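One protein chain is absent from this view; the other protein chains keep their places.
Should a chain be cited, it is by its letter among A and B, assigned in written order, with residues numbered from 1 in that chain.
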Amino acid sequence: MKAVRILERVLTALPMSLLMLLLVFGFVRLLPGDPVDIMMGQSGNVSQAEIDALRRELHLDRPLPEQLAIFLRGLLRGDLGTSFREQRPVAEVIGDAFPATVELALAALLVALLIGLPIGVLSAVRRNSWFDRLAMGVSFLGISMPAFWLGIMAIMLFSVHLGWTPVQGRLSAGIAPPDLTGLYVLDGLLTRDWALLKDALLHLLLPAVTLGAELTAIIARVTRSSMLEALQMDYVTAARARGVPEWQVVLRHALRNALIPTVTVAGLQLGVLLGGNMIVETVFGWPGLGRLVVGAIFGRDYALVQGAVMLYALTFLIANLLVDILYTQLNPKLEL
Amino acid sequence: MGFWRRLISHPGAVVGLVVILLYVFAALLAPWIAPYGPREMVLADRLKPPAFLEGGSRSHLLGTDQLGQDIFSRILYGARVSLLVGLTSVSISLTVGTVLGCIAGYWRGWVDRILSRVADLLMGFPYLLFTIFAMAIIGPGFGNLIIALCFKAWVEFFRLARGEMLAEGTKEYVEAARALGRGPVAIIAGEVLPNIVHSLLVLATLRMGYMIIMEASLSFLGLGIPPSIPAWGSMVNAGRDQMLNAWWVATMPGLAIVGLVLAINMFGEGLRDVLDPRMRR
Partner (left out) sequence: MAPLLAIENLSVEFPSPRGPLRAVDGVNLRVQAGEIVGLIGESGSGKSTVLLAVMGLIARPGRILPGASVRLKGKELTRLSPRAYRGVRGYEIGMVFQDPMTALNPAMPIGEQVRESLKVHRYCRSRTEERERVLQLLEAVGIANPAQRYRAYPHEFSGGMLQRVLIAAALACNPRLLLADEPTTALDVTIQAQILDLLREINRTRNTAILLVSHDIGLAAEFCDRIAVMYAGRIVEVGPAWQVVAAPRHPYTRGLVGCLPVWGGRKGRLEPIPGSLPDLTQLPRGCAFADRCPHAAAECREGEVPLLQLAEGREVACIRAEEVMAG
């Protein structure tokens, strides 16, 4: 039964994605400045013939609906046009960049969960202790800090002055990534290439922590408050009355229920994670989709903007869907 | 009023409010208290460290950047940008969102359905991406920045207002007002709104800090405020090149941001603590 509902949900998400694609398509066309002029203008003296040729190539001489049709057809074929800046197919460019973004986002999520959840639980169990106050104070700070500044401070301290971590990028020069999943840390693990693993991890550390900082703070606070509520519940007293040891009461009973609001809130913050990607990637020179999008928008690289933003929006949609599914798994009272 | 008394006795709210006021005064009085102009370059004093470090001097309290501009002064001027942008965008989002939310929650039906669909669609995009995109389309500038920020922000207020409106709409006092023959606008504005304004204000305060960070992020990326006006975000960006030898260039403006946002959040939390128990009852 649940599988059917999930499928239902996925199918309803499709028209939404289509709508988004259309929106992106339209918005990109709204970007001011004639792209051809901009592109040509960068290459110096060009003849009118060459300009016309480029215009034809980019289908910009056709009416808008036809451009849309061409685009959609290309989409089904996997052809998203060519990036002018990179002189490569868009699909390839974003295909290269996407795993980097995924790796960063996953790492940030992991950091946020691994640090935020235990802190939230401990703060609730030891309410008003020094730990609680400190934790809540720090997390308050965490949500008040802009990610770009935190990233720069981290780089200044750990990379520039202490030299513990590298300053930019995903890998140091001289280390060749294998062509496996595109997630270098994972690749390193899978191929048992310890040098790769270490290098990739060191590069991933600061960006992941920076990106995950705000989410960590949010998760810690939400977990704490929902744990506090759960611990007041009758079923907690009832469990204690059955002789259940306290740690089990906290984890099996209280946390099980407290996770529901936590997941909800964390899920809502996914957008922050994916949006914040752009900032963090730019600060750390992380070759991901976010940095790509920013650069493409600046450079008026239409095709690239289109493809990248669409992928972005789609990822967002899918992530939200996954959170929805997870939520219903946790809360037995709900149906999708 | 008991509310004010409770607010004063809430330490977080008081501290937050005091700091916010400090920033506001600094921003308002910037032209008079700033030792230097916002873009005044003293090339001889390039990259001077802050006064409390070796090599610094009183004339440049927080040091200078690579163009010889006094960081302290620029921070004061930057406060104007951040505060103005933050306040305006929150106010607009609040108003637009509330109005639309009340409409949707009161009349329901197809009006509600359309508005909610639009809201859902907008929520489907990550905020920063959307704003960058919007900025790229409508171009740089103060007003445009605010519009871009509001474009998606109103949705949150919309949802809150709509939710509260739906909840209140079934209550008796609304029925009573309708029975008295009062028109919908009068009912919404006069009866329901005063009851839900608390949660809306709390949300507005809490979102303001977020808006300011957004503005700073946009300035950091070079979008948003025209570069001629000093903004904290772009100041931090300028400091990126100086990470090795002049750490203060990037750090100080960032601290200014953190200070303001922290204060706003503290005030917002205090506001919520004071209002919330009353609201829930």
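Criterion: a contact is a pair of C-beta atoms (placed from the backbone, for glycine too) under 8 Å apart; a residue touches a chain by one contact, two chains touch by 3 or more.
Note that this is a predicted model, so its numbers are computed, not measured.
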| item | value |
| --- | --- |
| Missing chain: touched chains present in the view | A |
| Touching the absent chain when the full complex is considered, from A:P65, A:G163 or A:G243 | A:G243 |
| Full-complex contact with the absent chain, from A:L189, A:M233, A:V265 or A:L317 | A:M233 |
| Residues from chain A at the interface with the omitted partner, ascending | 233-235, 237-245, 248, 252-253, 256-257, 260, 330-333 |
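Following the convention adopted for this analysis, only the chains that are shown with their structure count from here on.
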| item | value |
| --- | --- |
| Inter-centroid spacing, chain B versus chain A (mean Cα positions, whole Å) | 24 |
| Of chain A, residues touching chain B in the complex | 16, 19-20, 23, 27, 30-32, 140-141, 143-149, 152-153, 155-156, 160, 271-272, 274-276, 278-279, 282-283, 293-294, 297-298, 309, 312-313, 316-317, 320 |
| Residues on chain B engaged by chain A in the complex (per definition of touch) | 121, 123-129, 132-133, 136-137, 139, 209, 213, 216-217, 220-222, 233, 236-237, 239-240, 243-244, 247, 250-251, 254, 257-258, 261-262, 265-266, 269 |
